[in-house]
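Note that this complex is displayed minus one protein chain, with the remaining chains in position.
Moving on to chain A:
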Amino acid sequence: MVLLVTSDNEQFQTEKDIVERSVLIKNMLEDVGESDQPIPLPNVSSSVLKKVTQPSTGPTEIDVRGRYLSTASTTVESPSRPPILEQSQDETRKRTTDISEWDQKFITVDQEMLFEIILAANYLDIKSLLCRRWLQDGSQHDQGARPPEEIRKLFNIVNDFTPEEEAQIKKENEWAEDR
């Protein structure tokens, strides 16, 4: 087990093979070797770490290892997997239809939390597991990018294109459809 300490000084106990999905933590553990000492994560708050690593009420057929990050004093069991575990592409493919629903719940966070999660995922070096969720369209089998309107809504981004840019975009889309 590995003990993580967040920026707001909360301790999280978790199994080594789970936290090692974060390249940052994996490198740390390799460099310092076996240790009982807690690993501080000064750039990650407890609320973000919980969100990144704790399951929500999701689809039930997903692999249940029953092991994921939990606070040191509590052991929580849930049938769904935290994002930190979502490593295998094969597994991801198998679960394509579930991910959409899971994502919908997972991304239902306020803007502040959303950006913190993205930055924390980058800091922990699990961005390949986490960041792309935001821009990908979970409803598509191949998980292509979401339509611009959806991305704007998700990130609260204003469409600030000039009429000239809009005209250019229209042409681009005509070409993309025609090619």
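By our rule, a contact is a pair of C-beta atoms (placed from the backbone, for glycine too) under 8 Å apart; a residue touches a chain by one contact, two chains touch by 3 or more; residues count from 1.
In this section, contacts and distances are computed from a predicted model.
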From the options "LysM domain-containing protein", "tRNA-splicing endonuclease subunit Sen15 domain-containing protein", "SKP1-like protein" or "F-box domain-containing protein", the chain left out of the display has the UniProt protein name "F-box domain-containing protein"
Spell out the interface residues on chain A facing the chain that's missing from view.
-> 24, 27-28, 31-45, 48, 111-112, 115-116, 118-120, 122-123, 127-128, 131-132, 134-136, 140, 142-148, 151-152, 155-162, 165, 169, 171-176, 178-179
